[in-house]
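The complex appears here without one of its protein chains, the remainder shown in place.
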Amino acid sequence: MDDLIKKIRKFREERDWDQFHSPKNLAMALIVEASELAEHFQWLTEEQSGNLPPDKLAEVKEEVGDVLIYVANLCDKLGINPIDAAHEKLEKNKEKYPVAAVLGKSYKYSEYK
Amino acid sequence: MDDLIKKIRKFREERDWDQFHSPKNLAMALIVEASELAEHFQWLTEEQSGNLPPDKLAEVKEEVGDVLIYVANLCDKLGINPIDAAHEKLEKNKEKYPVAAVLGKSYKYSEYK
Amino acid sequence: MDDLIKKIRKFREERDWDQFHSPKNLAMALIVEASELAEHFQWLTEEQSGNLPPDKLAEVKEEVGDVLIYVANLCDKLGINPIDAAHEKLEKNKEKYPVAAVLGKSYKYSEYK
Partner (left out) sequence: MDDLIKKIRKFREERDWDQFHSPKNLAMALIVEASELAEHFQWLTEEQSGNLPPDKLAEVKEEVGDVLIYVANLCDKLGINPIDAAHEKLEKNKEKYPVAAVLGKSYKYSEYK
């Protein structure tokens, strides 16, 4: 991830794009890319979404790349370490959703909130 | 990232949540988290978005964590290495947006496409 | 719709919120509301999503309200009649997806583009 962030910084600076890359704009661009990723799945059944043909999977991989580039770029601008952020949030989620309470339940539709 | 993915897999399996975590559902959840991240910025000016007070930054960091957790989870399900995907896409973007053609231009509004 | 737009305009002006309601910000807010709507469905099966219990349906109706408020607000700012825009786009879609070519096919996965 560190290496990726360095490359993104260089990419952005070489093109003088810092002026467009406010955290607000990057957050907006991140949603747009996440939507392009989701677009591949929107008319598929859940089962189909887990069995993509190789050409579709290659397209999905490109969209994942775009999503992660914007996550990394945004984090670089905000001074956040994304891997640390994910580890910390996962610890919080462990407390929020204790195994005994949510086992096999979709958390939104369980009694547990 | 590898360590993060291992932890997410364990988190998911302990709760028996694989049944809900089709790539389709995870892609949908990723947008929802990306939107929660963007919500912090929607009424701010671009300048304000680059000068968040510490309490806001801490909230944003949590949302970044959620976004990356879903990216990692989705990639684990699809057999995609997210860091590789980002590096490969960045190489493509270098060709798509050559420095000489896009220097200092917002790519969407430049003549260059 | 006309009556709704008039009420939204009054709501916005009484609160002196025009300063925050640039088309850019309203478009961002629209996605955030659309995501809150989608959040109700993300862990449901497609079948469950068509059989919501009354309390869930009431929550979904509120989110639909938020989405349409932002669509109407954005259109008011841009001088677009949303109903006209939808009728015109539907005519385009009729040409883009002729019945004979797409009958019973998910358009994204058919040969037809």
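Order of writing sets the chain letters: A, B and C. Residues in each chain are counted from 1.
Methods note: contacts are C-beta pairs under 8 Å (C-beta built on N, C-alpha and C of every residue); 3 or more make two chains touch, one makes a residue touch a chain.
In this text the structure is predicted, and so the values were computed from the model without any measurement.
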Touched by the hidden chain, which of the shown chains? A, B, C
On chain C, the omitted chain is touched by residues 1, 4, 7-8, 11, 14-17, 19-20, 22-25, 27-28, 30-31, 34-35, 37-38, 40-42, 44-47, 49-50, 52, 57, 60-62, 64-69, 71-72, 74-75, 77-80, 82-83, 85-90, 92-94, 97, 99, 102-104, 106
Chain B residues touching the omitted chain (full complex): 28, 31, 39-40, 42-46, 106-109
Tell me which stretches of chain A touch the chain missing from the display. 20, 25, 28-29, 31-32, 34-36, 38-39, 41-43
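Quick note on the criterion: only the chains that are shown with their structure count from here on.
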Per the C-alpha fit, the turn needed to bring chain B onto chain C (nearest 5 degrees) is 180
Between chain A and chain B, what distance separates the C-alpha centroids? Give it in angstrom. 3
In angstrom, rounded to a whole number, how far apart do the mean CA points of chain A and chain C lie? 24
Counting only residues that touch at least two other chains, what does the list for chain C look like? 28, 31, 39, 42-43
